[in-house]
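Could you have a look at this structure, given as structure tokens, before my questions?
Of the protein chains in this complex, all but one are displayed in their positions.
Right, chain A next:
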Amino acid sequence: MSVETAGPSRAARQDAFFQALCFSAAMVLMATLAGLLIALVIGGWPALAHFGPKFFISAAWDPVAEDYGAAGPIVGTLVTAGLAMVMALPLAVGIAVFLVEFCPSVLAKYVSMAVELLAGIPSIVYGMWGLFVLAPWFALHVQLPLFYVVDPDSFWGHLFEGIPNGANIFTAAMILAIMVLPYIATVLRELLLSVPTHVREAAYGMGCTPYEVVSKIMLPYIRRSAIGAVMLGLGRALGETMAVTFIIGNSHEFPRSLFASGSTIASTIANEFAEASSDLHVSALLALGLVLFVITFAALVGARLLIGREKA
């Protein structure tokens, strides 16, 4: 047996085996994704075929009459997630800028730790806190006062209409905002740190104040990637289930005001899947799952496109 001839061929065989191993690992992932999508399409098809486009625009959700329309949960999902982003983004920018630009290094360690901790808390804990603490507080200190102050026939009256129990779309969005905050803040912090030192120094070298450096140079510098960070947070907010289910009120009514009870796609599925008796009901829930899949996928693809363009 000659080592000279055996050596290279063994290396080549090893190489081919290693490549195949990596390839199959990647393919398993792709197959899972494809399988998931196919299962959702097949499962949801009866409902989609039965109701047609009406499934997406009807707000009826009546398991007794077997009449299902997804407009309520779809709008609930988009509105809570969107509101959550509006609330979380300014805070996240503030946290990231503080950590990168102004925070003494001793304090930075603890603030970063708190941010990471916030990301690590299980969502059901947020849900319980939302239901037992936030909702009653919100009902007593925000909804009731508004109820007495605002003219019910005015625009504001309609916006703030709802049973003052604190379980509504707005408080659900608040919980979501707290949950996505650490993700957005962390990514924004990384992005701010990625601004080249010489650009930052050049801005200070022009006689900019720290505020001017951050607002006019650093934030514009990361603008596009920052949209990507927001989208990642949005993706998480769209799919969040447990915390939202606790506090959104779980009403299938089409949400007509900010303080109305509502539902999201995820909360509807979580609430009803175990009790769905008819095939059409199950199919409608699977179709909802498909819709959530598509919305989340669109948000993530959007994020990827925006981030990718910046790096190029």
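As a working rule, a residue touches a chain if its C-beta (ideal position, glycine included) is under 8 Å from a C-beta of that chain, and two chains touch if they have at least 3 such contacts; residues count from 1.
Everything below uses one rule, namely that contacts and distances are computed from a predicted model.
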{"item": "Name of the absent chain as recorded in UniProt (options \"Cytochrome aa3 subunit 2\", \"Phosphate transport system ATP-binding protein\", \"Acetolactate synthase small subunit\" or \"Cell shape-determining protein MreC\")", "value": "\"Phosphate transport system ATP-binding protein\""}
{"item": "Option touching the unshown chain, where A:Ile38, A:Val199 or A:Val294 are the choices", "value": "A:Val199"}
{"item": "Per the touch definition above, residue among A:Val41, A:Ile217 or A:Ala270 touching the missing chain", "value": "A:Ile217"}
{"item": "Where the unshown chain meets chain A, residue by residue", "value": "104-105, 196, 198-209, 212, 216-217, 220-221, 223"}
